[in-house]
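See structure below.
Missing here is one protein chain; the remaining ones are kept as they sit in the complex.
Read from first to last, the chains carry the letters A, B and C; within each, the first residue is number 1.
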Amino acid sequence: MSVFIDGSTLSSLLYSHSNSAGNQEGLLLGQVIDHVKDHISDSQINNSQVQTCMYVSSHIPWPNEDRVYSRGGVPIMEKLAALLGDSHRKEEVVGWYSFRRNSTLRMSMKERTLHKHLETRFCPHKPDHFLFFMCADTVSAECTTHSMDHFFVTVAKASGGVKKISMTVSNLGDTLHTQYKTLANMSVTNSSAVKSILRKFQSQFVSQSEQMAEVKRIDDLSSTLNNDLMKLCKQVAESEHKAGELEMEVEGMREELAKREDKRREAERRIMEAE
Amino acid sequence: MSVFIDGSTLSSLLYSHSNSAGNQEGLLLGQVIDHVKDHISDSQINNSQVQTCMYVSSHIPWPNEDRVYSRGGVPIMEKLAALLGDSHRKEEVVGWYSFRRNSTLRMSMKERTLHKHLETRFCPHKPDHFLFFMCADTVSAECTTHSMDHFFVTVAKASGGVKKISMTVSNLGDTLHTQYKTLANMSVTNSSAVKSILRKFQSQFVSQSEQMAEVKRIDDLSSTLNNDLMKLCKQVAESEHKAGELEMEVEGMREELAKREDKRREAERRIMEAE
Amino acid sequence: MPASCVQLESDAYLVCLTHALSTEREEVMGLLIGEVDVNRVVHISAVIVLRRSDKQPDRVEISPEQLSDASTKAERLAQELKRPMRVIGWYHSHPHITVWPSHVDVRTQAMYQMMDDNFVGLIFSVFNEDKNTKQSRIQVTCFQAVQGGYGGSEHERYEVPLKITPSSAIGWECLEALVELPGILKQEEEEAYQNASVSVPEEDLISRIHNSAVYTKSLCHVMEVLSGPLMTMLENRLEINRIRHQHLLRQKQQLQKRLTETT
Partner (left out) sequence: MPASCVQLESDAYLVCLTHALSTEREEVMGLLIGEVDVNRVVHISAVIVLRRSDKQPDRVEISPEQLSDASTKAERLAQELKRPMRVIGWYHSHPHITVWPSHVDVRTQAMYQMMDDNFVGLIFSVFNEDKNTKQSRIQVTCFQAVQGGYGGSEHERYEVPLKITPSSAIGWECLEALVELPGILKQEEEEAYQNASVSVPEEDLISRIHNSAVYTKSLCHVMEVLSGPLMTMLENRLEINRIRHQHLLRQKQQLQKRLTETT
């Protein structure tokens, strides 16, 4: 079993934690794919192996002010359902996560209870396939270096044993452009027959503006995708702004209530003293 | 300076030797390309380097029965011109070669003389760029293993010093098909926006028969090239057959002449005895 | 006088980290935009992702052109926000290696400090998985350069306190920087393709097809590894904000009710 996660998905997850004051928890969304790998052994016996890949593609943070589980670690299903209910997602719930600050990287009893309940709710047929992502944020003595230590685990249904799962962060790898041809192809320029064939096929591969047609096509696809990213970016900026303003408004109301509470207490204190 | 030669060119050269009874010599054809390699050093000083690449793409064997040079190693220019004269080649004469059997891999005095003359004729402006390909064919004691030891050299005009040149045999390298995608792309199947864009571009990349259009195009080009190879193959087979038959005819005539010579000698001997 | 402390806004942290996690085979880099207050606290609120002009996996260097472009961007941002924004630092990644700056890093930092003694450096250590424990670690450190002890000529690392501060929203500049990443990589690929193609003769169709296939494969890779996941991430962000907004509205109503009651 392996976990695969894109770099931008992982950084979004870690940002979610950095952006909250306290600890952070939430659901992990993605897909589970079983790959059948046919392995032809030396004795030529077909020995099929099933390799399970867990793709984590999104996350949903739980609100800090409104807990989705009881004090003992029992989830409140209607609250979880509300988080997922309106979603038009293609992704499944593949696990959950927990961020803590300056704390141990060990699963607590409450976390075990919560895991068991979530697993039963979201992954009843394959209990050993439900993920828990644990991440601890520690700061050095002088606050100069921040560390995020993290890993994925599953919990065995029978034994309750915690098993760590290998994690791969998908990324670009090598981008050093070493595969391009920079020299003329001697065997092409030497053979008159080859040159004749290539001249015939020129129009199938090269556009009228002397550009390679497939390059034009992939450029168009890539540009369209990047343009749509920019449009989506604007939508997100708006929704960030709207939610941000509402948060500040709510924060203002809390402060107002707190002030009133202080005044009320002060007033009561004066009355008490006066009596 | 480096020498580049295709695998099929090299094997054709070695076949030419294997197919002759005695030693073999001939001209090497190809191209000389000077590549300017801009090397940005650590001090950010643009330090241009010229790298000379010698591409050997063909060869022309010299007839064994009709020498193209004198006993002392002076080439007979009209015979060399006749070998090249009718050719509609784009290739230049970039060097010459010599195969020997069970002999040393050292350039003889005659070979040095011949090299100097050929160099002056074919490569007057860049004497140090004219190649000599030396190859020795040795057989093990029990004739079970054949070895072809070979290298390229140039001869310095001033000093006469022989310099070996590094040789690269162009080949396919890795053909293990490791770059193909075999798994679904999660980021594509998860995003509705991405899926929508891809649906729009489907027709630009995929043909009506659900085949990738570029695959169809490259298949057509490749098949056309392979078909032309087969046609050329038939032409070569015919020319091989024609030349082969003529060679056997000539061989038959030699034998006939030899027989007549023997009979003549025998007759003369009888006459001498009779007298 | 060195910076006393650095406050890195969490959305700027998101951009740096996303960039750092984009490739494990090369060091990536960028510039940091922000302000310095009277207490010499450096406030970083935006990021400029930089192209790799000279591709050497273990070297990062900012060209004068890149610095000039970045200053222009910072000035534009300052006008938009009506705040004194400027290029105030740089960041780069250390894939598979320690978070601590190398001698080259410290020397580079010292050079930037000659122009601006509040200029700071951030290093993101990424792609560090312990194969035995299957535990991964991502680190970020903040540093400047100081003169070596006892008047030495060699510069030494000086660690600067770093705080990653929460914000109520991911700002436009940070969102824009994120979605510019695939575009930057596309430009790099275009340049590589064009540089290679210049020396291929027009008649050599096979090499031209080969190069266009290399280009196609590279762009597919960028779309698959970066554009696609960013799309998914932004769509998820919309969903998170929808949930958050819904939740905040409920809270607002409750608070409104309580405020009415206490009037």
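In the analysis below, a contact is a pair of C-beta atoms (placed from the backbone, for glycine too) under 8 Å apart; a residue touches a chain by one contact, two chains touch by 3 or more.
For clarity, every value in this text was computed on a predicted model and none was experimentally measured.
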item	value
Chains still shown that are in contact with the chain withheld from the display	A, B, C
Listed residues C:Arg25, C:Arg51, C:Arg137 or C:His210, member touching the removed chain	C:His210
Residue of A:Ile76, A:Ala156 or A:Ala193 touching the missing chain in the full complex	A:Ala193
Hidden partner chain, residues of chain B it touches	6-12, 14-15, 18-21, 29, 57-61, 63, 65-66, 83, 86-87, 89, 105, 142-152, 164-167, 169-177, 179-185, 188-189, 195, 198-199, 201-202, 205-206, 210, 212, 214-215, 218-219, 221-223, 225-226, 228-230, 232-233, 235-237, 239-244, 246-250, 253-254, 256-257, 260, 264
Those residues of chain C which, in the complete complex, touch the missing chain	206-207, 209-210, 213-214, 216-217, 220-221, 223-224, 228
Contacts of chain A with the absent chain, listed as residue ranges	40, 179, 185, 187-188, 190-194, 218, 221
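We adopt the following convention: only the chains that are shown with their structure count from here on.
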item	value
Chain separated most widely from chain B, comparing mean CA positions	A
Averaged-CA centre spacing for the pair chain C and chain B, given as whole angstrom	53
Inter-centroid spacing, chain C versus chain A (mean Cα positions, whole Å)	19
Centre-of-Cα separation between chain B and chain A, whole angstrom	57
For chain A, residues contacting two or more additional chains	6, 57-58, 183-184, 189, 198, 201, 205, 214, 221, 225, 228, 232
Sites on chain C at which at least two other chains make contact	205, 209, 225, 227-229, 231-232, 235
